[in-house]
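Shown here: the complex without one of its protein chains, the others still in place.
Showing subunit A:
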């Protein structure tokens, strides 16, 4: 800065221009992403909130009704059924994390052809959720389904899982767990590759084995993998939609609905087109997700600051 050969340009302006250019550059690089993010994520969020205060069928004029959609939600049994199912989903879906860890530990050995076994275990995550839903519907189908036949053979009377309001949600979650476990497994398998062998060796010399080894030596090193596995599983549980849609369409009589499906049903399905009400459900679901997402972001931010 000091060794400028020409006295001509006023010394104060150049650094300012350069500084502002330096400040501007990152924003220029960010601009396309920010634009996309606001057009497809941020603005629609506020639009949804706006629509949720209206009565609108998607065709005619929007009518302002204030909080009426929310007060209706408050009295809507179907909403509570969906909310309850979402909580069941959330709780049971998290089983995928320990189950994935178990399979990963089991597969984390060097025997002949282990890659084939790993790929086979990973297979359910590769196939489409729609296919998973169809396979499990046939598995549960009364009459010819394998599960139905098995129950019939054991207890004498078959249970049509997807027609029984008591079991239907669990039946769908079981279908959802199948690919989700595979996903958690692959996260842990990559995590296990990064476990330091010298620490295992040291722990072994100190006499650690079995559960103590897993709990005190291996798991702490897998913390990043666990974090990601929990995040994807929680979000996967909250936005579960495809399996419900494929396997039951929310039935029987709406007992397997989850919030995202209920929202779709109210806003976009054949008998729906209550955009405002659907948007109100979406806002509630967004609120629930925000609790988890802010928690995750806060934890990530804290970890990064600590590191």
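Quick notes on this one:
The rule is simple: contacts are C-beta pairs under 8 Å (C-beta built on N, C-alpha and C of every residue); 3 or more make two chains touch, one makes a residue touch a chain; residues count from 1.
Rule of thumb we're sticking to: contacts and distances are computed from a predicted model.
Between the names "Spore germination protein KC", "Putative tricarboxylic transport membrane protein", "Carbohydrate ABC transporter substrate-binding protein" or "Phenylalanine--tRNA ligase alpha subunit", the one given in UniProt for the chain missing from this structure view is "Carbohydrate ABC transporter substrate-binding protein". Touching the chain that is not shown, out of A:127, A:202 or A:268: A:268 (per the contact rule at the top).
Remark: the omitted chain is touched by one listed residue; of A:77, A:198 or A:304 this is A:77.
The residue from A:106, A:123, A:253 or A:301 that touches the chain not shown here is A:253. The omitted chain makes contact with just one of the residues A:87, A:102 or A:141: A:141.
Panel shows subunit A; residues 55, 57-60, 72, 75, 77, 140-142, 160-163, 165, 248-249, 251-254, 265, 268-274 of it touch the chain omitted from the view.
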